[in-house]
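Every protein chain except one is present and positioned as in the full complex.
Chain nomenclature is as follows: A, B and C, assigned in order of appearance, with residue numbering initiated at 1 for each chain independently.
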Amino acid sequence: MIENSFNRRDFLKVLGWGGATVALSGCGNTSVEDGKEFVTSYVQTADYIIPSIGTYFNSTCAQCDAGCGIMGRVREGRVLKLEGNPKSSINNGKMCGLGQAGVQAHYNPDRIREPLLRNGDKGEAITWEKALGLINEKVGGVKAENVAFLTGGVSGHVKALLKNYLDALGSGHHYVYEAVAPSIMRAANKKAYGIEMPRLRLDKAKVIVSFGADFLGAWISPVHFSQQYARFRKADNGERGVLVQVESKMTLTGANADRWLAIRPGTEGILALGLINSLAAAGLSVPGDVAAAVKDYTADRVSKDTGVSNEHIGKLAALLKERSPSLIIAGSAAEGYAHGSQNATAIALLNQVLGNVGKTVEAPSGVPFPQMAPTPGNRFALQALNDNMAQDKVKVLFSYGANPVFTAPASMKLKENLKKVPFKVVFAHYMDETAVEADLVLPLDSALEDWATAMPEYIAEGAQLSIQQPLMEKLYPGTLGMGDILLALLKQRRPDEYKGYEDFYSYLRSAMVSNKGALGGANEDDDTFWDTALSRGVVKLVGTPVNISSNASAKGLVVPAPFVEDSAYPLHLIPAVSASLRDGRNANEPWLQESPDPLTTIVWDSWVEMHPKTAAKLGIVEGDIVEVASKSGAIKAQVYVFTGIHPDVISVPLGYGHEAMGRYAKGIGVNAFKILDPVFDKETGELAMHETRVKVTKAGQRVIIVKDEGPAGGNQMGRKIAVRMSSSKVNLSEEV
Amino acid sequence: MGKDIREDIAWAQINKDVLKSLESPRRMYWVILFIAIAMIGVAVGSEIYQYTTGMGVSNKNNSHVWGLYIATFIFWIGMSHSGTLLSAILHLMHADWRKPIYRFAEAMTTFSLMTAGLFVLVHLGRLWQVYYVMPYPNERWVWPNFQSPLVWDMFAIATYLSSSVLFLYVGMIPDLAICRDNIHAGWRKKLYTVMSLGWEGTDRQWRNFRITYLTIACFLIPLAVSVHSIVASDFAMSNMPGWHVTSFPPYFVAGALYSGCAAIITLFIILRYVFRFEEYMTLPIMKKLVRLTFAIAMVWTYLNLIEFASVWYGHDQTAKDQLIFKATGPYAPFFWAMIFFGSILPLMLAFKRFQTHLPILFVVSILLNVGMWLERWMIIAPSFAHGHYPWTWDHDQWPSLVQWGIVFGSFGWFTLLFMVFCKVFPSVSMYEVKEMVYHRSLALKHKPAVKGEY
Amino acid sequence: MSITNLLENWSDFRQQHPSDDRPHREYKWAMSIDLDSCTGCNACSVACYAENNLPVVGKEKFAHGHSHHWIRIERYWDNDGREFADQGAQFLPMLCQHCESAPCETVCPVGATNHTADGLNSQVYNRCVGSRYCNANCPYKVRYFNWYNYPTIDNVWPEPMNQQLNPDVTVRSKGVMEKCTFCVQRLTVAKSDARTKGRSVLDGEVQTACQQVCPTGAISFGNLVDPEAKVGKQWMKQQVDLNKDKQAKDAAEEAVKLRGYRILEELRTYPSVMYLEQLRESAI
Partner (left out) sequence: MSKRHLLALFNDFDEAVAAIAELRGSNIKGFDMDDMILKSPIEHPEVEKVLGDKPVHVQWFTLIGACMGGLLAFFLVASAQANFFSQIKGGKPIVPLPPDFVLTYEMFILGGVFITILGFLICAGLPAKRSSLYSTKVSEDQIGILVKGDESALAAFKTIFIKHKALEIQEEAGK
């Protein structure tokens, strides 16, 4: 680790160029060959660089919003592999596949290498001076309220700079959009606990009932939850936690559950209320108003509505009563439906009734720097932006960290509305669907060449500022970091304030060093503080205490009604969020495309999951190409038949079906976002992701599905390969 | 029923008839040769493509690491066994009807071994490193792994090939002398002069010749059995269900003799026509050959049933699953075709009327070999498709055109070698036919008329 | 190596594994994988791609069964005709089992795959001629053949993706067999570092890439000879003996509390990877 003081930028230059010679010798590194650039040899290298010995630098993963600490292995100036930063309390040295594929985002051959200005249908390479000048000109030429900035979730110093820039423009239109975000759950939590994102202590729970939360796969902070899950399964005292997953389409978490309950889609809230009723009947003390509100939810009725058997409801209630504390989590149950908020409220109520609040549902720490605190994205932001664009209220649009053209449902007509915006600037790594529509495309540094700070929304303990630092010299001289771009833009607007900063690095360093007291470095000199922060990769902050409400109350509880079926579109479409591809922004990383989906083992394509019963009814077998038609559109994909899905439901994974972006993503699969119906959560106005009804018809073709699983399927054929036993037969505390 | 070789045939006539085959075959010969070369072209093209692109183009995969190359390799190795059977075993047994046909059977042995050897090369992922299999001294003290059945294969095939080439050659020396004495100019004269080593047919030469020939014949019989047993142990030594069968070595040997006999019938008919050998390759010989083939077919059928039965009644569920898969899975049509061609079709050969009906025999003998080739493929493909580990089963693997092309071309290669041999060297053993005629006439107390009119 | 050395130290060289009376001397690398912790998330597989320069073969070649995942996650269902997979799936990370009596080793014609002194099943790429007999004989089918020359194939490592390649690990050309090495490049460094310090590798000093990344810590890896090693303690506790093909668990009825087992042990391959059975709660 870097503990001594040195000029890191210079170091990286030396390292980078040295490395470049090693890496690219004979590979046509023309700029060096042409004599335009110098190569510094290893003759006078720093003593910590030993050729063939890997050096590790800590940084922060930018592949998803969980903000895991990463440790890049650098050798001869090249970053080779990302490993987990053991000092980060989020992932404690562990990683997921998605995070590790960050190197492929960095080394991706399809990255944009210079600013491109639209010229007809083509992008014309221009200089940064020209590009930034053009932006200055365009934002100067319109009213401030006509400038809109669309971003993904932001935090840290980039967020602060962005806010300053928007302030400097006088525009308040910052749309923070995440296509896949637990925003309805946040709202419900806020209502129930007074906190949007409480800390979940899976490791303390003895029973977890998850209503569609794929916390092991793609939900909020999966690597962190996976570690908690390991402790939950094998606690120090040997007690093994019980995981019950209630959902309509099996997620990775569902596949790991002791009991996976296939529930009729959207009836999770009913089950939660039914459980409260059963618990009350079993003698759990339940506040009077709650008991009154749920008294109609008898096991029989709940079973009829939800499709979960009486027996399982009874066993689950008994388990919850017997083993405390437990933890109830609302995932897709909240995000999926028009009454998602109501579901989530009911589920939160179950948590409160069980007395879990304060035990397994904890208050997080407040962030001491609100200007850097994470602004989580939601889907409503895109609706708002879209409406404004439709009404010609947006003249200059910036888009950063989002790919709305890809992730917006077709019914939003976003692409058409975008055309009404006269000047669209997209900050991008790839020519993705949104960049293709842009007037000006500004290429960003990869996350492994850029400076930034991040504050993850979900941190296990305290608060934390994660530092993202370059792990190697930039691959392309024509790219720029987001921080640098914002700084340059701010220099146009507020030159006096920012001219002292040569680049974002110097801004960041001075911003952090000047706040070192609050950042836990009060007793250190500037250099020591800074180097320590960089070498650790994270700065622990003293969080402010936050209150959490544990009062169980039936207030705000709206009894969710079961669905009305639609005979023209008889099936529910669940767009599945896969652990690898999420909303599709990482689809151009080949490791992720070739990493088999855990449940179906399918690679390199989309698929339609279907229950054997449904398939039999429709005369469909595995590999049939079907047309999945909703009111808003239709897609065609291959069918995969398995029993991990409710018969009323089909599921198509998100993230596939790119029409642009790059060689590994383009043309792979179909985009399930496109056919989502415009149904919204009644309380928050968020798009209800699972509310799309579809009909499935055979398209006539049949293919052999490309998957890892063989013709035996998941059958062990009686051979002792993966073995399972009842947990009652083992004493885990005796194990090592 | 055709006539057998005339006992009173003039010896000079024998020379003349056989030597004529070196000069002017029927036009069919050239047609066959042309087709053979075209087939080789297909194989060479396929191999170049495979060599430059990678083994993947043969459409094998991590479940099916072996494919038609190994199957066809076994097929050709097997084919080679009947030459040994005819020339060595029947020689020891003094069955004189072998004499007109053993030469080409031996040639078949040699050339099918040479064809089989090519498949070893074609099969390797890194053909250019094939010499690693050879035990040669080197400064790294690295040797081949002598425990590997593939190394045994290498030893066995090298031994078998060199022994059978020598056997063929030694047995041909007196005939080469005849060629030398009857051809008066050109490269052939030089070739025969050199190759006949100055053979004069002296009593000393004949005496040593007889012992040598007998000795090598004695060596060849156990060698042939061991070669195919070793090829069988490529499979039987492995733990793959469907391969790990004790009866594999005899099963392979029987299969080898079977396909070899069928191939001899095919080539018999072709040579008889192309080189006008009707006088020597007579129908009574064919009849004996067909009966021999029938007997071996029944032995093979029995061993096949034994294999199935021992798997069926054995305790190894995995092997049993494998067998059921073979008979009912996607490979079932080929499996049952193998049973039909290998066990049912040869029943025809038991009927006298078919035993000398050359057109029917020609078709049947080819079909028998189709069956035997299928047998080898059915050992390879279904086993890989349905092994120990269900996760990696792969029931949908079919060889690509590249594989088929090379397999197809191998038949051209064999045909080319064989036909060229028959054109350059006497494919009927003249001196042995004379011996046969002589001994038969002695038995008849009748001395042939030495001055046959020609 | 000289003949004299060979003769003098004959008994040392005559290692024959598995055997109780001739234990491994300094190292015996082994693994244990807790299937109750494994969530099937595939992080280990991606880590292996990153560490070991595995080619991404693309859809078409994957469809032909040419994939290269040295560690693959298998997913099994209860195939008893139940309506729903209501006990979830069984995930199984399958990698080279580094068998003590490896079927692949004996059949390689050129001796390209061998048993190393520290108990690995090694694969010598330079020596491999690509007969693929090892794969044919591997009951676990964890050997992967280079069906194509991946470094030269479009979009496997296009510039600049090739810069990610780990210089510690060979990029394999067409025609050689490859498989999990237990990250032998890491082991070698760790052993040599430890030797410099005059001791042997301590437990936890070296991790395989898959173990390092596993979010639930389902994979343990270490030196079975080291009495302090976690993996050794696990094996001991589960009464799984490296050198036996039948364990206490198989033998005794009352020993069902153990959940350690090795896959296809009855084939007498003596694998170096022990799995711990998945658990399911019976109360729900």
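Just so we're on the same page, a contact is a pair of C-beta atoms (placed from the backbone, for glycine too) under 8 Å apart; a residue touches a chain by one contact, two chains touch by 3 or more.
Values in this document were obtained by computation on a predicted structure and should not be read as measured data.
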(request) Could you tell me which shown chains are touched by the chain that is not displayed? (result) B, C
(request) Give the residue, chosen from B:Gln129, B:Ser226 or B:Thr392, that touches the chain omitted from the document. (result) B:Ser226
(request) Based on the whole complex, identify which of B:Pro174, B:Pro241, B:Pro399 or B:Gly412 touches the chain you can't see. (result) B:Pro174
(request) Would you indicate which residue among B:Ile48, B:Leu121 or B:Ile211 is in contact with the undisplayed chain? (result) B:Ile211
(request) Name every residue on subunit C in touch with the hidden partner chain. (result) 1, 3, 6, 13-18, 99-102, 105-106, 111, 114-117, 121, 268, 270
(request) Over the whole complex, note the residues of subunit B touching the chain we left out. (result) 10-12, 15, 135, 141-143, 145-148, 151-152, 155-156, 158-159, 162-163, 166-167, 170, 174, 177-178, 180-182, 197-212, 215-216, 219, 222-223, 226, 230, 431-432, 434-435, 438, 447, 450-451
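One rule holds for everything that comes next: only the chains that are shown with their structure count from here on.
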(request) Grab the C-alpha centre of each chain and report whichever is closest to the global C-alpha centre. (result) C
(message) Which two chains have the greatest number of C-beta pairs in contact?
(response) A-C
(request) With centres defined as the mean of C-alpha atoms, identify the chain lying farthest from subunit C. (result) B
(request) Determine the centre-to-centre distance between subunit A and subunit B, using the mean Cα coordinates as centres, and give it in whole Å. (result) 65
(message) So the centre of each chain is just the mean of its C-alpha atoms; given that, what is the distance between subunit A and subunit C in Å?
(response) 32
(message) Give me the residue numbers in subunit C that touch at least two other chains, ranges are fine.
(response) 67, 74, 264
(request) Would you pick out the residues of subunit B that each touch at least 2 other chains? (result) 63, 388-389, 391-392, 394
(request) Provide the residue numbers of subunit B that touch subunit C in the complex, in ascending order. (result) 53-56, 59-66, 123-127, 129-130, 132-133, 141-145, 147-151, 154, 234, 237-240, 384, 387-389, 391-392, 394, 397
(message) Taking the touch rule as given, give the residues of subunit C at its contact with subunit B in the complex, in rising order.
(response) 1, 61, 64-67, 74, 94, 103, 106-111, 127-133, 135-137, 139-141, 143-149, 174-177, 264, 267
(message) Quick check: in the complex, which residue numbers of subunit A touch subunit C?
(response) 23, 27, 52, 75-76, 78-84, 91, 93-97, 100-101, 103-104, 107-109, 216-217, 222-223, 226-227, 229-230, 233-234, 240, 242, 244-245, 250, 252-262, 312, 315-316, 318-319, 475, 579-580, 590-596, 598-599, 601, 603-605, 613, 642-644, 663-664, 668, 704, 706, 708-709, 713-716, 719-731, 734-736
